[in-house]
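Below is the structure I would like to discuss, written out as structure tokens.
One protein chain is absent from this view; the other protein chains keep their places.
Each chain carries a letter (A, B, C and D) given by its place in the written order, and its residues are counted from 1.
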Amino acid sequence: GGGDDAATAPGGSTGEAASGEPLKIGWLTDATSVTRGTYYPEFEGAQLFFETLNAAGGIDGRPVELVMRDMKIDAELAVTSATDLIQGENVLMLAGGSIEGRMPPVFDVARANETPFLAGHSARPDMFPPEPDPLLFTVGNVFEAMSDARLEIWPKLMEEIGVDGGEIACYIHQAPAAQAVCNRWLDEQVKVTPEFSQGPIVNAPLQTTDFTSFVRPIVDANPAAFFDISIASHAIGVAVAARNLGYEGPIVFSMTATPETDIQQVADQAGGEDLYALSNITSISETDVEEIQRILDAAEEYGTEIDPSSATVNGWLMGMVIADALERCGADCDRAGLRDALEETDLDTQGLTGGPLTYSPTDHMGTRYWTAYRWDDGDGALVRAVDEWTEFDPATDLVAPLAP
Amino acid sequence: MQSPPVLRGRSRRWRRSPYLRTDYRRELALFPYSGPRLAVIAVTVLLVAAYPFLADAYWLGVINLAVIAAIGALGLQIVTGMAGQLSLGHAAFLAVGGFFAAGLYLHLGLPLWIAGPAAMLAGATVGAIAGLPALRIRGFYLGITTLAVQYVIIAIGLKYQGYLQTSFGTSGSLSLPIPDLGLFTLTSTMDWYYFLVVLTGVVILAVTNLKRSALGRSLLAVRQRELAAEALGVNVARVKITAFALSGALGGLAGALSAYYYRGVGIEDFDLLLSVEYLAMIIVGGLGSILGAVLGAVFVIATPLLVGQLIAVLGLEGVLSQHLRAIELAVFALTMIGFLLFEPDGLAGVWQRLKTYVTRWPFKYTAMSTQAKR
Amino acid sequence: MLELHQVEVAYNKTATAVRGVSMHAEQGKITTLLGTNGAGKTTTLTAISGFIGMENADVVGGEIVYKGRRLNRLAPHRVSRLGIALVPERDKVFDTLTVTDNIKLTAGSAGKARAVYEEFPRLGELAGRTAGYLSGGEKQLLALAMALVTEPEVLLVDELSLGLAPRVTSDLLGELQRVQRERGLTVLLVEQNAAAALAVADYGYVMEDGRLVHDGTPEALLSHGDIMEFYLGTGNGDDQRRSYRDVKQYRRKRRWAG
Amino acid sequence: MIPTLEVDKVRITFGGITAVDDVSFDLSGQELVALIGPNGAGKTALLNSISGIYRPSSGEVRLEGRSLNGVPVHKIATGGVGRAFQHAELFAGLTVVDNLMVGRHRQLKGSLLSMAVRVGPYLRREVAQRAVVEEVIDFFELEQVRNRPVSSLPFGVQKLVGVARALCMEPRVLLLDEPSSGLTRQEKEDFARFMLRIRHDRGLPMLWVEHDMQMVMDLAERIVVLDHGVKIADGAPDAVAENPAVRTAYLGVDDTEMTRAGSPG
């Protein structure tokens, strides 16, 4: 694959530090808001990647510079920041993300300026096969696709845990897009695996800080398993509340939303037994994966504000994708060229995901590989609960089509 | 003791005074034809028309946002600045307008030029309902009931988005097309700029007229002394509801415009902070002042961005980029504090002060008895 | 005792309402300040009792001195604790408190509060009422009682007779004179009812358009032609008051200034 | 002939307090009736009940024969009851002219749209009403302060503006609550002249609350006396002045001082 050079560059440290005219990439993230825990580490991951890359010679001697803007989950800031990055900073492309509802106006800015955009953890149907928006790419997931992917991995995890059926409870916070997570998934899951039945679905308003009353129905129903996905501050609050109120069954997080650092908080507050995570990316705990070790080394060297987690890994992966495209785009890379290069991505992720990441003109998302982890209280880290990766190709594996 | 009659109606000064008017129509005219005033207006119009050629696309976009906000701020100015009814839930009206416009497009395919006025109507209706407590409740208690209305609207909006999500399968945020106004479409930032500027001009003119009319006077009267106003024949209940309805209408318009400007709406955008920002606009601009509402809107929208730019220009970005937003917020807060402490009449007050200073120069104080106003 | 030297006060940092006023309220005497509407009497009293910017006004020149101490810019409660009490022209009582609470607020002890009711029996009848609902005159009584109960050394009264029935006015003025004599109280009395004020005062000032235009003993003032004409409604040679039915037209203008 | 204003057995109570007790009298033609009484006698309360601000617990007020019971305050005002308040109650943010224009509120009806557009009929109406207001300003000699914000006016002028504002309503009956308190002798004389001129020019009946007995004796044609909410006298000035009940309740001065209340000595 074309990604090899770029992917090996950071560790390779053959050249000396890059010094030419920097290649500017705009990065939009929520650096200071309730969603910081989810989106900011992505930026940090990419930042680490490029620091390492630049130290090793950058791309053809040119350093890559990330220009970050904080959107604060605010539509107005998002639009002005995106415009400023493109027109003021003259960046080659945009990357990053915030909650889904915040993105369409930003995409509009990108379209109006013909600037490619690489989205992180949360994607939108705009990038989905078979008719993706020409400018939008993602390493992340659309909620509906994520739900469908879960159908196969869920029974595997349950088997590992030793749960052979019963009610599944589900928690999301009140964001319209998030509602698909529980509704669509549970509807299908009980069809695919009839030994499971639908338990309580809890849906708390975004402003909630005291989850007691919301969690009571779950505790009262005492489900066989509890799937807890939401922005981090909610997900951990709910898990802790459930434990406090006496729920002792397995709690399963989605690691894209609740990275290791947050699971750690739950373990601190309410004990680390029976905590699990589904993930489409390798956990930062898997230090025997070489690329993960590189991330940790880079974090050691360049520092991060938030302890590295799978979100950092996701950001690093985004860095890999961008560097790879820049490499292929060549010496006088412009926005159009970069977009074309992105579309031809076929990247070996060096073990950061379960397989290669490939984009095509009809697919700006690529195949996803899912696995499951278990929290090990002794190590204070995640360990694999399910060994293999489960493949999910959004082009063919969807249960029902996505809405436009 | 007999002294000649006060010089009235005839000036003995060698220069014709711009303040001397000879009939009421002239005094009541929107733009009294005084030289300096016309000059100021002409310069303003010229500057506004030339702005797109002076500013880059980014700052043009910023001004577009500010101008939309100015329409909303004028709405709040009517109810809080003029009628004195504290409204902490202005964002609710924006939400109603935005969702109404988006809903009309989504369900009926209606374009902006229909949806805009419709959003105003919807806003006015919700405004009038939100104003009902004002008939019984006053002051901060009223302020918080308007906040309550906002929470109710948000709850409804969430339900609506949930409904869209289940029945339309969209991710719940409503997307809108490029607005088509029949005669032209608003494609570029510059299109938007001229459209918004003209529209805002019309709104400003209308609000100014209202303020100078019987309604405007009764708004101020009700704010000051409800009972006395009533004993003078002002229907206080009606005036309050009208104020809320007008505020809702302008809020609704601003909401519809911003929905189309962002090409989509989400209920999450209309949080308390937005309401609070609108309040900040009218206080920074000057409570009760129309010019103030506009200046305040520009100020509140542009200051944080200006600070960001300033930091970039100073080359401090590397050092401070991590704390950019914190700095912007702090600067914003400090400016607000500065205004509250040193210029309670806001930007409009500064403008007024400047004018008085120019006309009065070189004197520092005016004796009470000779102080000329207007 | 209480002296003003060339005091200037400006509203909103722009308009001067008091211009170069110098006056003196002598210890244990009643000094009265007369003047037409808007002359700056209230402004003068407010300046003495302390501003802290609350009225959007400032003493921009001159000195206010009490017992050798400069009062300019002193916070109102400090002024009050120096023994200077003010009965304001408007907003003189706490509307949402009851009459009793209003008095207790300043009385310090319950005994003193009771003494007030002995002194002003009308207030006793109103003890439990909400002060905001009192009639204009009742409020005036309450305000005076609240000021007196602090046992001040200097009492500043802004328009004592405002809204009071004639009988109450004469009673109060008599009362004021009695208290003043007994306690050696220093009084600065702003009054519109010039005849009544000069009847009890030891010295008088006349203010117009922000300036002092005249001062003297009551006798001197009472026999001054302009004062007779404009403040007493007598003049015309004989000592008879003119009837309000056949008054002539006056013009509002400064007569002494300049 | 029906009297312009009839107060018929009006009683006003607040909780346990009876502020006005069974008071009846009427006003017609162009009478100038003074309403006097000690502080707290219920004078303001009575005016309030005529304006509709307080509702009589029994009895009723009639304007030209029509009962005002249950009529909203603003309807009573537009129906012809003009009112000047004891504490002026001006609208602080507005100028003198605008305060008076509020008094012309009734004549300035118009749709929101016509007000927002302003040209055409609404502007003509505004101009016409403005002319009326200017007349009143001339009448009260307020030219110099017409564009001053009322809050910066001295109290005495504010009260004058209050009266002017009431007159702007073109009322059928004018209620004045202590309009001259806080004025100097000279200004009171001016004010007396205004009252006489109002009566001369407009031919209005006026109900006038006043504490300055000399003014009352000189100007009023009839005097109604309240004490503790009860009407204790009603009649020509001289007759009332002779009334012993009035003397003890209100005046508290001996005979010779009657018309010279508060005089030196």
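As a convention for this text, contacts are C-beta pairs under 8 Å (C-beta built on N, C-alpha and C of every residue); 3 or more make two chains touch, one makes a residue touch a chain.
Keep this in mind: contacts and distances are computed from a predicted model.
Given the options "Amino acid/amide ABC transporter membrane protein 1, HAAT family", "Na+/H+ antiporter subunit E", "Putative aliphatic sulfonates transport permease protein SsuC" or "Dihydroorotate dehydrogenase B (NAD(+)), electron transfer subunit", which would UniProt use as the protein name of the unshown chain?
The record names the chain that does not appear here as "Amino acid/amide ABC transporter membrane protein 1, HAAT family".
Touching the left-out chain: which of A:F211, A:F226, A:F253 or A:F392?
A:F211
Which listed residue, B:A49, B:L334 or B:L354, touches the chain dropped from view?
Looking across B:A49, B:L334 or B:L354, the contact with the absent chain belongs to B:L334.
If the hidden chain were put back, which residues of subunit C would touch it?
Residues touching the hidden chain, for subunit C, are 49-50, 52-56, 75-77, 79-81, 85-86, 88, 91-97, 101, 104-106, 130, 132-133, 146, 150.
Mind listing the subunit A residues that contact the chain we can't see here?
So the residues of subunit A touching the unseen chain are 30-37, 40, 174, 202-214, 216-217, 232-233, 236-237, 240-241, 244-246, 265, 268-269, 305.
Would you write out the residues of subunit B that touch the absent chain, in ascending order?
Interface residues of subunit B facing the absent chain: 80, 86, 133, 136-141, 143-145, 147-149, 151-152, 154-155, 158-159, 162, 225, 227-228, 231, 272, 276, 279-280, 283, 287, 323, 325-327, 329-330, 332-334, 336-337, 340-341, 344.
By definition in this document, only the chains that are shown with their structure count from here on.
Using C-alpha centres only, name the chain that sits farthest from subunit C.
A
Which one of the chains is closest to the middle, using the mean of its C-alpha atoms?
B
Could you please state the distance in Å, as a whole number, between where the Cα atoms of subunit B are centred and where those of subunit C are centred?
45
Take the average of all CA coordinates in subunit A, do the same for subunit C, and state the distance between these two points in whole angstrom.
So the centroids are 76 Å from each other.
Give me the residue numbers in subunit C that touch at least two other chains, ranges are fine.
Residues 11, 15, 38 of subunit C each touch two or more of the other chains.
Where in subunit B do residues touch two or more other chains at once?
368-369, 371 - these are the residues of subunit B that touch more than one other chain.
Give the list of subunit C residues in touch with subunit D in this complex.
Answer in residue numbers: 11, 15, 34-39, 42, 89-90, 122, 126, 129, 133-138, 140-141, 159, 161-171, 192-196, 198-199, 222, 229-233, 241-245, 247, 249-250, 252.
Touching subunit A in the complex: which residues of subunit B?
Spelled out, the residues of subunit B in touch with subunit A are 56-58, 61-62, 65, 158, 161-162, 164-166, 168-173, 175, 262-264, 266, 268-269, 301, 305, 308, 321-322, 324-326.
So in the complex, the part of subunit D that touches subunit C is made up of which residues?
Per the touch definition, subunit D meets subunit C at residues 14, 17, 37-41, 43-45, 86-87, 141, 144, 152-157, 178, 181-190, 192-193, 196, 211-215, 218-219, 250-253, 260-265.
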